[in-house]
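Yeah, one chain of the complex is gone here, protein chain that is, but the others are all in their spots.
First chain written, first letter: the chains are A and B, and each begins at residue 1.
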Amino acid sequence: MENNAKIEIKDLNLSIGKHHILKNINASIPSNKITVILGPSGCGKTTLLKSLNRLTELYPDVKMHGEICLDGQNILNGRHDVTQIRKRMGLLSQRPYPLPMSIYKNVTYGLRISGRKNKLFLQKRVEHYLREVNLWEEVKDRLKEPAGSLSIGQQQRLCLARGLAVDPAIILADEPTSALDPVSSQAIENMFQHLKQRYTIILVTHILRQAKRIADNVIFMYLGEVVEQGPADAVFENPSKEKTKAYLNGVFY
Amino acid sequence: MFLQKLRKGEEKFFRVVMFLSTLTIAMVLLLIIFSVLYKGLPSVSWEMLTQVPKGGFYFGKEGGILNAIIGSIYLSLGATLLAFVVGLPVALYMNVHLIRRQKLVNTIRFFLDLLWGIPSIVYGAFGFSIMIYLGLRVSLLAGIITVALFIIPIMVRSMDEVLKSVPRGLLEASLSLGSTRSEISYIVFFKQCIPGIMTAVLLSFGRAIGDAASILFTAGFTDHIPTSLSQPTATLPLSIFFQLTSPIPEVQERAYASAVVLIAFILIISILSRIFSQRFNKNKIDF
Partner (left out) sequence: MKTGNRYRSIQVNRLWREKLHSLWMNIALGIVIILPFLIAIGLLWKSEMLLEEHSLLNLLFSREWKPLSGKFGFYPFIISSLWVTILALLIAAPICLLTAIHLTQYADTWVLKVMHPVIDILAGIPSVIYGVWGILVIVPFISDYLGPLFGKQISGYSILAGAIVLSIMIIPFILNILIEVFKTIPNELSESSLALGATQWQTIKYVLIKKGMPGIISAFGLGLSRAFGETIAVLMVVGNVTRIPTGAFQPGYPLPALIANNYGEMMSIPLYDSALMLAALILFLVVLIFNFASRILIIKMEKRSQ
């Protein structure tokens, strides 16, 4: 288990101004599994997720200490090119945010900005990744249309394809189904089950049932701290901490 | 690798350019204030501030700019008061009575924004043609009315922005306590927003005191301090505009002194409104 860890978080602390958002986070995220970060809203789940690809750096007055090791290398020290780190993780946010361009250009965006221009290559990629997210049949005749014209569910799948197209090893998903209808949510969950063979998936959610449905591994957070973590069965069936038990029994959300 | 370096270079280059353009804006402000003060401060003296021009404003070498200072204060106070009496009810009406008709309110907002954009010289020309129609002469009153028309959209829109932020719950709560709508307007909304409304009033006052084009035709210019609404009046902006072109250095000095006084007014207004708007943000209740 330990050797298999894709990401290892050691003593991570994060504060914005005077607010201490993440307190001494220690966690490990196994490779090719779905790891669910679970907890009531406002507990720092999203912040933890965004610190994994250093998007937290964008906000003013953010201070981060500690280590995040990706394949054994600490990505928080300054030597690494942050764009290279971000390319290794695809991000799926709460609501789909299609870029203001066509469907085709959305999928190829990550490739084009890193200098890939070969048309044939790009076309193949677009088809491949749109098939991967089951969107190809629906949009193959309208690739030139603006991405904003798709339905919300389709947009979210497009965003996933767009993230996969830069060939990441990890998928970061921040409550990706919260804006979607039940059918589209189901589709995304199924896709995750399928994708975990090739990707390490980290999913933030506050929906307990969703966590139970798809988690292999669970990190339970409360007020900026990791309360409990481990394989899903163990945490859900036999929690060791009072807080976790209370949460699982629906005492608080 | 080369491509990456090029890209980083591009970003660095633009960051420098962006910083420079920001710096330019700040520097230009300093340059404006500095150059006007540098030229004008030596002309500012006690006599300058407390006397009216002697021997005609365009030729007389003696005297000061008291006529313009007092005239400007009369004119802007009058116009601000008039605009307030018309503007506050409109702003309240939009946010209390019409709260359920957002489409209409948005249309009114659009209208006001259009009015805001009309150049002040057009208001001046309009005021002038009305004066001709009514057979009036240039006067303090005509100036006040023209400037009031010009600042009404500014005042209404900035008050509206303040009132818009009052939570709906407050309106519903006071309605359910049996208040009439005008009571709500004046007691609840107005009181809740006083600092914000003061900022709006100050902003409009600043516009009124600084504008020259709208009063050129309507308020006239004179050496004397007006004693009634039907007399023409001098103003600071026109005192600058007229006397700066004079060939006589002493007269020009009066223009530069007026510029210093006008800048002082504007800076004081800006500081005051900053204080008020900070107060407003502190007092605001978030639901």
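By definition in this document, contacts are C-beta pairs under 8 Å (C-beta built on N, C-alpha and C of every residue); 3 or more make two chains touch, one makes a residue touch a chain.
All of these numbers come straight from a predicted model, not from anything done at the bench.
Among A:91, A:122, A:188 or A:202, only A:91 touches the chain left out of the display. Contact with the omitted chain, checked across B:50, B:102 or B:182, is made by B:182. Screening A:39, A:163 or A:239 for touch with the missing chain picks out A:163.
Interface residues of subunit A with the unshown chain, by the touch rule above, are 50, 53, 55, 58, 60-61, 83-84, 86-87, 89-91, 93-95, 97, 99-101, 109-110, 113-114, 148, 159, 162-163, 166, 172.
The omitted chain makes contact with subunit B at the following residues, 7-8, 10-11, 14-15, 17-19, 21-22, 24-26, 28-29, 31-32, 35-36, 39, 85-87, 89-90, 92-94, 97, 108, 110-115, 117-126, 128-130, 132-133, 149, 152-153, 156, 180-183, 185-186, 203, 206, 209-213, 216-217, 237, 240-241, 244, 255-256, 259, 262-263, 266-267, 269-270, 274.
We adopt the following convention: only the chains that are shown with their structure count from here on.
Distance between subunit A and subunit B, defined via averaged C-alpha coordinates, is recorded as 51 Å.
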